[in-house]
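Every protein chain of the complex appears in place save one, which is left out.
Going by the order they are written in, the chains are A, B and C; count residues from 1 in each one.
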Amino acid sequence: MDKLLKERRHRLNEFKDYLGKKPASKHVEIPDGIYTKCPQCEGLVLSSHIKENMYVCPKCGRHMYISGHERLEQLFDNGKYKEYWSSMKTNDPLDFPDYDLKLEKAKKRTGMNDGVIVASGRIGHIKTVVVVMDNHFMMASMGTVAGEKITRAIEYATRKKRPLIIFSSSGGARMQEGIFSLMQMGKTCAALKRHMNAGLLYISYLTHPTTGGVTASFALLGDINIAEPGALIGFAGPRVIESTLRQKLPEGFQRSEFLVEHGFVDLIVERNKSRETLITLLHLHS
Amino acid sequence: MDKLLKERRHRLNEFKDYLGKKPASKHVEIPDGIYTKCPQCEGLVLSSHIKENMYVCPKCGRHMYISGHERLEQLFDNGKYKEYWSSMKTNDPLDFPDYDLKLEKAKKRTGMNDGVIVASGRIGHIKTVVVVMDNHFMMASMGTVAGEKITRAIEYATRKKRPLIIFSSSGGARMQEGIFSLMQMGKTCAALKRHMNAGLLYISYLTHPTTGGVTASFALLGDINIAEPGALIGFAGPRVIESTLRQKLPEGFQRSEFLVEHGFVDLIVERNKSRETLITLLHLHS
Amino acid sequence: MSLKEKEKKIKELEEKLQRIKNDPDLIDAVEGKRIEDTITRYKEHTYSSLSAYDRVYLARKSERPHIKEYIANLFDDFIEMHGDRFFKDDQAIVGGIGYFNHLPVTVIGHQKGRNLDDNMKCQFGMASPDGYRKAMRLIKQAEKFNRPIITFVDTPGAYPGIEAEENGIGEAIGQSLMLLSDVTVPVIVFVVGEGGSGGALAISIGDHIAMLENAVYSVLSPEGFASILWKDTKGERVGEACEVMKMTAKDLYEAHIIDEIIPEALGGVHKDPALTYRKIRQVITEQLDALVRVSKKDLLNRRYAKFRKIGDYRG
Partner (left out) sequence: MSLKEKEKKIKELEEKLQRIKNDPDLIDAVEGKRIEDTITRYKEHTYSSLSAYDRVYLARKSERPHIKEYIANLFDDFIEMHGDRFFKDDQAIVGGIGYFNHLPVTVIGHQKGRNLDDNMKCQFGMASPDGYRKAMRLIKQAEKFNRPIITFVDTPGAYPGIEAEENGIGEAIGQSLMLLSDVTVPVIVFVVGEGGSGGALAISIGDHIAMLENAVYSVLSPEGFASILWKDTKGERVGEACEVMKMTAKDLYEAHIIDEIIPEALGGVHKDPALTYRKIRQVITEQLDALVRVSKKDLLNRRYAKFRKIGDYRG
């Protein structure tokens, strides 16, 4: 048992490494007017071009980080939407050391109070509730604020009989809120069941990276699951698994294409086809 | 494509071999008063002992053929049950050459008009509808008579709000009735759905061998699936698969234990525990 | 002469005629017309007296339209959905959502490949449990959103393999039969090629079953049938099996197993797919028009009765 624990500790350490360092897309800063190096093909592209191209590398198609609000602007008709509950903040239920400082830093960096944005507006004329997880805010990990906002978004969609789209991207449950974070998984899924029972459409849109407690709650439960190309989607992080099994993982493990092959994602949609595809799907279900 | 067809032909030929020769238990005749050689351990056992032991080899536990009526006698309280629709006969819908002769022969051998027996009575005081497939009648293959009798049994159970137990054993669809046999799969499953919708218990009891169209219709759809030890249960016959793949099949492939391991059978119950287990289950659901 | 040989002869004649036509020295218009008429008469004769065995040959022709062509020609804005949410995305079954006219429908069908590569990917249209579980997921989704379901059947049968057995191919087919028998939306079935065994039946429980003129539908392939019942391993009695099995659209229509026969062009649907698409379109229009008016309860009761009555027994 001790050995197991040691191993587990080791694994989780690696997981931390992964969470802290991996998502290369997170660190691609795109200042206007200069060149940006694509983390995949290493090509140099004018930053303004990348932005125009919805943060997809025009050379290799790599889907890089796009902020939540930019995504919403590109998605809604005329870029217009209403945001909800943006001022919600956590009460830090565990009174966790230095958590307030971390939150403050994330807020300064992103201008948001949490990594979850809830929006409502029209997409192809159809009133739709949209949730976006912006992983520039503490990896968009799910604490009580994320859980509450997502739950309210789902309940709002159910009440108004509207379709729901959730763009997932998350490091999983927010450690600093402990068990309260874990419980958000149950809370969001319970709300989702009521949305489903009402015969309403839920499209889960998985983006890079979606792991842990978000993967294991609402992210794979869509009537339709869509993924962006090459996104990492899994429960346990690849390094955790690799170090547990002490063997190389198969090529493309836990990437969008792998999830299609294994039956968990319906379709992979490139970002520039996103709005068009969603409009078709919303209309097919309206 | 020609090669595929040739291969398919070859496979099916092997399947026929299997259907015609394999089920060793089928050919173990047990005349009273003399010794019988167990097809598994090859031990010699007094035939009367085997009969007393419900046709289970006392040396190695091999479950041999037991006639439908003997099974029913051992199952119902005081061995008492009412049989239904025993006089039903096929009209030979394809007017198939020599089918009438085959039926006549099977009837002479078994005293039955078809391999399916429908019975009703009390098991542990609980009124229960029971179907037994007796493979001494043309491998208990499912033609229009079997399909109709099973459907009526299910409908009767639904109407009377009674639990249903089906002891499967079959070579699959009855070839001589062509498409009419195939359609019995849909018919029985449709009836089963209504039994299920009524919140009633269906126990599927799989015995050696259960293959083809019976495996692919009602046999694996039980609320609880029970199998006798060592029974062959599969859709395609093992020889068909072996000759398609040109490789040895894994040890124990398609046997009861294999089905438990792969998640399709709840429990393996030895024949002498059969009545006791069913009584417990019926009571738990009454 | 087998249909295959006759078709070869027709092809040769047509090529000869083409050569003659292109050479003004060799022929005048009248003679050309006479040769052409002869060919036409021969074709008409050939295809108006097809044996059941000939139909099997036509039904299996790889030139016939496959599911993706039916989808492209009958539905708009089709989006294919993937995966069973358990294990795999089986390419032997294709499914998705699209518009028929302006009505959203769910489309599900077997997929055969045209070349060896495709054949391997979709296992010659022989689906595994994951294929039927994908179909079931889409059927439940259709029910949730009250979308009619249209299926296209074209398979030699379910896949016979180790993994298919491990993952419960029998259970998957049984579940599919049970689910379709009770799904509260209209289900329209088209048997467009080979309707083989339980693998075909699994997506063929519906309110209206139509079959293409040269399609076949049977409990087992005629080769398997001859082999099992007559120990015919050399394929000598396959033709006889085709006849005795009553597996053609006409036989099945007469036996009240199917509801309608969809005409094909002379020589098979692939000679003029548009003709058949038009007819299929008409059938879907008529059927949806009628079926969407029926209450859910009546729909289920009628579907139940439709399969319930199939049998031929006495006593």
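Note that in this section a residue touches a chain if its C-beta (ideal position, glycine included) is under 8 Å from a C-beta of that chain, and two chains touch if they have at least 3 such contacts.
All of these numbers come straight from a predicted model, not from anything done at the bench.
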Chains in view that touch the one left out, judged over the entire complex: A, B, C
Which of C:167, C:204, C:248 or C:287 contacts the chain that the document leaves out: C:167
Selected residue (touches chain absent from view) among A:40, A:74, A:244 or A:277: A:244
Which of A:47, A:181 or A:207 contacts the chain that the document leaves out: A:181
Where the missing chain touches subunit C, by residue: 85-87, 129, 133, 166-168, 171
In subunit A, positions touching the absent partner: 1, 4-6, 8-13, 15-16, 19, 85, 87-94, 96-97, 113, 144-145, 147-148, 151, 173, 175-187, 189-194, 196-197, 212-213, 215-221, 233-236, 240-241, 244-245, 249-250, 253-254, 258, 262-264
Hidden partner interface residues of subunit B, rising order: 196, 199, 201, 220, 223-224, 260-267, 277, 280-281, 284-285
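Basically, only the chains that are shown with their structure count from here on.
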Other chains in touch with both subunit B and subunit C: none
Chain closest to the middle [Cα centroid of all protein chains]: C
Centroid-based (C-alpha) most distant chain relative to subunit A: B
Where subunit A and subunit C are represented by their mean Cα positions, the distance between them in whole Å: 42
Whole-Å gap separating subunit A and subunit B, where each centre is the average of the chain's CA atoms: 51
Residues of subunit C whose C-beta touches two or more other chains: none
Residue list for subunit A, restricted to those that touch at least two other chains: none
